[in-house]
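For reference, the structure is listed below as structure tokens.
Note that one protein chain is taken out, while the other chains of the complex remain in position.
This part shows subunit A:
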């Protein structure tokens, strides 16, 4: 397997331990530049912006921060920061009226609300396609809830209770472009929740109340995979992996990836496993990022010991070994300064009070190629002298060597 080493990185001091869902890239202040948001179990939330090693904004005394989200929770066309702690408080920070000086004073939340305790995952997405962003939380109590901002507070919409522990909650578009929630369950299984009322019910559904829970469909998917070793192993799921415009098929659902702690990574579409990859590291975090810049997102899976796998949709893989144990991992875009564009980045939170951001992780391609293969793709512009050598690689490389090095 090909391996790469990234060099360009930023190092941040961040005390305390980080939950894996309290660590993400996002544009909290709506300046089109992505920041890194991280929270610890002592109630501190730091926001890092640009290449400064000091945090840009911070908040404290937020309890045991277990999950963080950045999104348009107010449905006001701008992002806000949502912080949820294990004790059952939801804090929303709005950067619209942001006046505090650089990182000195702690931020004040614009909204604080009591929600059920024990949140472990958080998602901000329009899950019932009503055009409004919902807050989806998954609890360690095997419960998934959705909330929506209505007037002055978050109002609960749905609640599902499951028989098994929840790994992560992901969002995935189905074939008819309606979103569904994927709730990962142990052993590489998941449940698909369709929050939008079924199509055939829509005609007379107009008179019925929108919140009618019985109309919602729940499907359990065991994902029959023979190599699955342990039915109790924890599972990560990640939906809506962008296939790029050229590969999109309206009649099929979006791609999603499933990873288990025993080292299985699967690419799935419409409950069909497209491929699976077995690695000998414990995969605990799953992200997606367009590393090659071709419009198709790669799946990035990270293990506790820092081994990071970048897998494209053809199952071609590149490895990157981060040198330390990892408590949280995320992939996304990060802006070094407001002038330059955002760069694809990996962020690792370690167990030693440090955060590392590798801020330029793009690769020209996942597989290795040679100059002669690149020349073949340009064959329409070649003269006949070169064309006749295209089938003779050794002669071609001789010409290359002679021309380039004399």
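FYI, a contact is a pair of C-beta atoms (placed from the backbone, for glycine too) under 8 Å apart; a residue touches a chain by one contact, two chains touch by 3 or more; residues count from 1.
Note that in this section contacts and distances are computed from a predicted model.
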Among "NEDD8-activating enzyme E1 regulatory subunit", "Histone acetyltransferase ESA1", "Bardet-biedl syndrome 4" or "Kaptin", the UniProt name of the subunit that does not appear here: "Kaptin"
Among A:251, A:341 or A:403, residue touching the chain not depicted: A:403
Selected residue (touches chain absent from view) among A:54, A:369 or A:388: A:369
Contacts of subunit A with the absent chain, listed as residue ranges: 2-8, 316, 321, 363-364, 367-375, 378, 381-383, 385-386, 393-394, 396-406
